[in-house]
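A single protein chain has been omitted from the complex, and every remaining protein chain is retained in its original position.
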Amino acid sequence: MEPLWQEESADRGLHEEELVVDIGGFEGPLDLLLHLARSQRVDLSRISVLALAEQYIAFIERARSIRIELAADYLVMAAWLAYLKSRLLIPQQPKDEGPSGEEMASALAFRLKRLEAMRDAATRLVNRNRLGRDVFARGAPEHLVSERKSDYDASLYDLLTAYATLRQRQAITQVTIEKRHVWSLADARLILARMVGSLDDWTALDHFLIRYMTGPKERATAIASSFAASLELVREGRLEIRQDAAFAPIYLRRGPKPIDAATLAEMEAARG
Amino acid sequence: MAEAQKYLPGLPDDEGDLEEVFIDPGLAEEAERIAEALVFASAQPISETYIASRIPRGVDVGRIMSRLKASYASRGVNLVQVADHWAFRTAADLSFVVQTDEQEVKKLSRAALEVLAIIAYHQPVTRAEIEDIRGVQTSKGTLDVLMEAGWVRFRGRRRTPGRPVTFGTTRDFLDHFGLEEIRDLPGIEELKGAGLLSGRVPSNLHIPVPVGEDELSDNEDPITQMDLEELGLLTPKAEEDD
Partner (left out) sequence: MAEAQKYLPGLPDDEGDLEEVFIDPGLAEEAERIAEALVFASAQPISETYIASRIPRGVDVGRIMSRLKASYASRGVNLVQVADHWAFRTAADLSFVVQTDEQEVKKLSRAALEVLAIIAYHQPVTRAEIEDIRGVQTSKGTLDVLMEAGWVRFRGRRRTPGRPVTFGTTRDFLDHFGLEEIRDLPGIEELKGAGLLSGRVPSNLHIPVPVGEDELSDNEDPITQMDLEELGLLTPKAEEDD
């Protein structure tokens, strides 16, 4: 399994030293599997599906261990491969339903082979002599006496695009968007200024906010805006901010230049 | 023999290209092919100087062009010289195959495309319904264009007050757009899947399954000869409003 991690890949893949797992470079789990399979450097029909399943699962576990968020597809494939692995390792029971481990493995190998075949086909296709690049049409065409039944032209694509755009436009104009309360920066700044004014002790940011929260829907906007506002207030020396560790609570307290009534009035005005 | 003779050294031409002595026939043929391709692919008549710069060194461009011209002389396409430029032109006696007046195929306007699409999906559909879906008035000209294109037809009359005419698509419509039947038009899922509808499709968006062209719907009457005459009177070209 080790060579896998040293696999040199031009623009995607993984690099051991930097511990980068570039899952974004792969187009889905099958693509990743195919990449892993190629590193076995054997014909896809003679691939060890078991080894492949293990490599894949290891890859996914590694990605998760460094907190890479994986699309559900990748996890589903990992689960399926784990299942496949168990089917391959445990002898088939006479009463087992569904395909045998071997059948599942063949199906997987088939899909990989088919995907690879399509990749190769795509490469061959794109390298053909292409019109406008390698071969050229008449540069100064003359107009033929019309061969069409209709004097008008449009493609199905034009038609469908027009229809889809129209319907979507119409549908959207009829949608009433629910009014969503958003904390503006000015809002958050004012709220913080009002509250922090008298605080000598470190207090968690959340503590300030929760009082103002009417519902969970506002939580995200409240946190985002007040955090941004608090950074600005810190820069202005009106606030001090502290966080002990990543993801730990954020504490706030009054800064060296406390907020006086005049500043507060100014903020009120700014908020409009 | 005759072939070889062509490449024997001749007198230097007007431009005094002294290099041209004993030309390899293969080279001449190569030059001819290049010149032919260049003139063919060029949007404008192409200068002899340019051709000369592209053909193998030492080949007399003038001679190459005369040879090419001669070999095309009896064909359906001729190589013609315009000043010191070259171009291919349809043989004069065949000019009937090409259009002299630049009557290009007309592109359908966006409005016409929209109306056509609505008729295709929502048929049988009345003009009022088309306008309701589009949210704007449809000019008579738009429907006329679609009729003229041969893609839209009167289908019948709705059994509602006023007996409005219903529109539908034609066989030519299916042929032109490569559809076997009207029900082959992609539905909402397919439009979404093909990226034509964006992901955030409102839930109130309904795309009907079009009704086949030949079946009249329950509340439709067939169009009679009478109706057609009446409609013919009702749709005079003159009152076009756009």
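Worth a mention:
Order as written gives the chain letters A and B; numbering starts at 1 within each chain.
We adopt the following convention: a contact is a pair of C-beta atoms (placed from the backbone, for glycine too) under 8 Å apart; a residue touches a chain by one contact, two chains touch by 3 or more.
Computed from a prediction, not measured in an experiment: that's the story for all the values here.
Residue in contact with the omitted chain (choice from B:P25, B:G76 or B:P208): B:G76. Residues 27-31, 33, 45-50, 73, 76-77, 79-80, 82-83, 86, 88-89, 98-99, 102-111, 113-115, 117-122, 124-126, 128-139, 141-144, 147, 155-157, 160 of chain A touch the missing chain (whole complex, contact as defined above). Where chain B meets the chain that is not shown, the touching residues are 32-38, 40-43, 54, 75-77, 88, 90-91, 94, 97-98, 178-180, 183-184, 186-187, 190, 193-196, 198-199.
Quick note on the criterion: only the chains that are shown with their structure count from here on.
Centre-to-centre separation of chain A and chain B, using mean CA positions: 42 Å.
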